[in-house]
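Note that one protein chain is taken out, while the other chains of the complex remain in position.
All chains are identified by letter, namely A, B and C, in their written order; residue positions are counted from 1 within each chain.
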Amino acid sequence: MSNMIDTSVTLSGIKLDNPIIPASGTFGFGKEFAQLYDLNILGSISFKGTTVEARDGNKTPRVADCQAGMLNSVGLQNPGLEAVVAEEIPQLAELCSKPLIANISGFSVEEFVTCAKAMDSSDPVGIIEVNVSCPNVHAGGANFGTDAGQTAEITKAVKAVTSKPVYIKLTPNVTDIASIAKACEDAGADGISLINTLLGMRIDIKRRQPVLANRMGGYSGPGIFPVAVRMVSQVREAVDIPIIGMGGISSAEDVIEMMMAGATAVQIGAANLVDPWICKTIIEELPLLMEKLGIEKLSDIVGIV
Amino acid sequence: MSNMIDTSVTLSGIKLDNPIIPASGTFGFGKEFAQLYDLNILGSISFKGTTVEARDGNKTPRVADCQAGMLNSVGLQNPGLEAVVAEEIPQLAELCSKPLIANISGFSVEEFVTCAKAMDSSDPVGIIEVNVSCPNVHAGGANFGTDAGQTAEITKAVKAVTSKPVYIKLTPNVTDIASIAKACEDAGADGISLINTLLGMRIDIKRRQPVLANRMGGYSGPGIFPVAVRMVSQVREAVDIPIIGMGGISSAEDVIEMMMAGATAVQIGAANLVDPWICKTIIEELPLLMEKLGIEKLSDIVGIV
Amino acid sequence: MKDNRYEVIKNEMIAPGTFLLTIAGDDSEIKCPGQFINIKIDGLYLRRPMSICEYGGGRMTIIYKVVGKGTDALSKLQAGDSFDALCPLGNGFMIDDIPAGAMLIGGGAGAMPIYKLARILRDEGKDPHVIIGFNRKEEIFFAEEFKNLGTRLTVATMDGSEGVKGTVVDAMDGTADYVCVCGPDPMMKAVAEHSKDGQFDLGARMACGFGACMGCTVITNSGPKRVCKDGPIFKQADIIW
Partner (left out) sequence: MKDNRYEVIKNEMIAPGTFLLTIAGDDSEIKCPGQFINIKIDGLYLRRPMSICEYGGGRMTIIYKVVGKGTDALSKLQAGDSFDALCPLGNGFMIDDIPAGAMLIGGGAGAMPIYKLARILRDEGKDPHVIIGFNRKEEIFFAEEFKNLGTRLTVATMDGSEGVKGTVVDAMDGTADYVCVCGPDPMMKAVAEHSKDGQFDLGARMACGFGACMGCTVITNSGPKRVCKDGPIFKQADIIW
């Protein structure tokens, strides 16, 4: 491998050794993976989505297989903001000294703000990733992220309480992803993360009931990759802020493809669950693949297609 | 196999021997398949999308593989309404005596109306299936099907010129499929077909260009099945008219699952391209699977989940 | 936990729809019965979890019932085929906590970890009482092996075609002081109503199997727990039925 291969990328002034970031909800707070490999090889880590109150999550079964991926309706199970800031983040920071990505969720604008404030004062947090794929309990339960106005409102409110870079994580279950991304940029977002899971459903035909207790759930894994590449490309054309691309990435080739579509960095989600060493493998394979493809500096290919 | 097994279903008064219908664009006008099996075993056939003018389609490459399915940007290549009505339909009717499904497309409301009128007077046509996943050239090229108002407008206009059942074929690339289906029902639609392809993109990382000349294209095949099941279930809850369900169906099990989600009949698309005998195989396997699952009358399971 | 490759030694049907799979490969990290492996099956995305019945000397046995695509694919494996599996996962039975004379109760295909547990306790001189329950005589498997253990054994069948007629609870004959239980949920619940203390092998639908996804959560008296990582063996006092 040539010495000249440079896998580093920069997100809003934060330099990552490489663009590989485990995706929120598929890496817990890193503990399980730290037993398998040194977490400092990662670009960063987006840890489990945090809400103000502790949450037990949805009824089980809340995961299911589907040929080209999986469904989940975990429902944001997490120990709550206080415990995350007081215990989980410091523990994760022991395992990984990189600036972390704090994935936050809320069921009202105020809850997002509360989370953002707390993450702002948590030193290990480098980027705040705002997951807007949640029902807005004050607006009849419709999903925040499907509405450009509401997404922009959250963006503004969060930006007002933190000086850390704010990335808005978009849901793909929308007609026009580009306009929602643009609304975020206009509202001051520092970057966009996409895609969250596609809404899906499977039925157990023997039991004649949905496989998930929650009826529907989020579809992730290789089957959503073509949709993710498309949306990253569309958003790349619509905004100038950096994109963290994700959705079905499972190999170094997928990483290159997502970056060529417009992502500055990428997240790996479901793939961690079936191959817990996948991020390490990809990080090792990336420089070799770059050589083969004649890429010296990885950041050069961002959005070239 | 028990004599009591009944695979028949009824769409707007038209009884089909079984719910299996090849999907538009994946079966041409039946000629190629008629050399492989008797087309009269099928429930019906939805033939290639027809437009007023003949169309050469998009630039090539316009098909591509992606792990759990394929992308296409064929672009509605067809010989035009006149040739379809004068030549293709009569030829297809020779091969298949079932009431056919005429899949029509347009780039303005008038074009839909012109197609619908012609199909209304074509005897072999049993159902008119209106593909609204087309750009509206009179409205800046935005897709008709992503807007409930425009979809309803087309529905009304088509209903006004035909006495045959009108099924509106919806695009899945929308935030709220249920409200669009409801708008169709309110506008007088006799049924809903869904889903058309998900918008996707893949990149050839060696050549650093999109795999499709058209950049993006329609994603179909097993990878879209969980999204299709979810949307059929959502639409089932929103409307009372029958649904023709499709998207990734590749086995008798998939057919049962789609029907349990709410489909009265199903269409098989991309699967025909990789296994040209797939519809025949499924039709043969359905009664055996029904016995195993304790289903006597297939129409009993529609929407039971 | 490692990602190991296992070679199929034998894969035989031992009761209608139930198979015994013997595999060779790394079993060095397995600590006790109740732990499981998570098997990668070609063409399926998520792995499929299976309890480890027997282990030692680089060999393991799995007993599984064919219920869907994954187990159907497993049933087609032949000697010489191989697959990847994460091994070992979860915490097995807390053996030191088990008092002498405990009842080890297994139901149906889920009974198997009990067999290995019984052997270990027998060897430790803890003289367990094994109760296994099945629907009918034809479904009983491993009966010889259980008998050969030389521990006290009661068999229950629902139709009375062998041993006690009824469920394992009928075979328990009153309230037990301490139980170790593997089997279907309703059976475990019924046993718990007739035992003062014990350990239970909880079931759950899993994705990762190693604690990363929160897919398998169960709410216990000490809060939400991951069945895969914090279990699958839980203490009776912790379980909310």
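As a working rule, a contact is a pair of C-beta atoms (placed from the backbone, for glycine too) under 8 Å apart; a residue touches a chain by one contact, two chains touch by 3 or more.
Just so it is clear, the structure is predicted and the values come from calculations on it, not from any experiment.
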{"item": "Among B:11, B:42, B:74 or B:282, the residue in touch with the chain that has been omitted", "value": "B:74"}
{"item": "From B:64, B:134, B:194 or B:266, residue that would touch the chain that is not displayed", "value": "B:64"}
{"item": "Chain B residues that touch the omitted chain in the full complex", "value": "25-28, 31-33, 35-36, 48, 56-57, 60-70, 72, 74, 77, 221-222, 270, 272-277"}
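As a convention for this text, only the chains that are shown with their structure count from here on.
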{"item": "Chain centre separation (chain A, chain C; CA means) in Å", "value": "36"}
{"item": "Approximate Å spacing (C-alpha centroids) for the pair chain B, chain C", "value": "47"}
{"item": "Shared-contact residues (touching 2 or more other chains) in chain B", "value": "none"}
{"item": "Residues of chain C whose C-beta touches two or more other chains", "value": "none"}
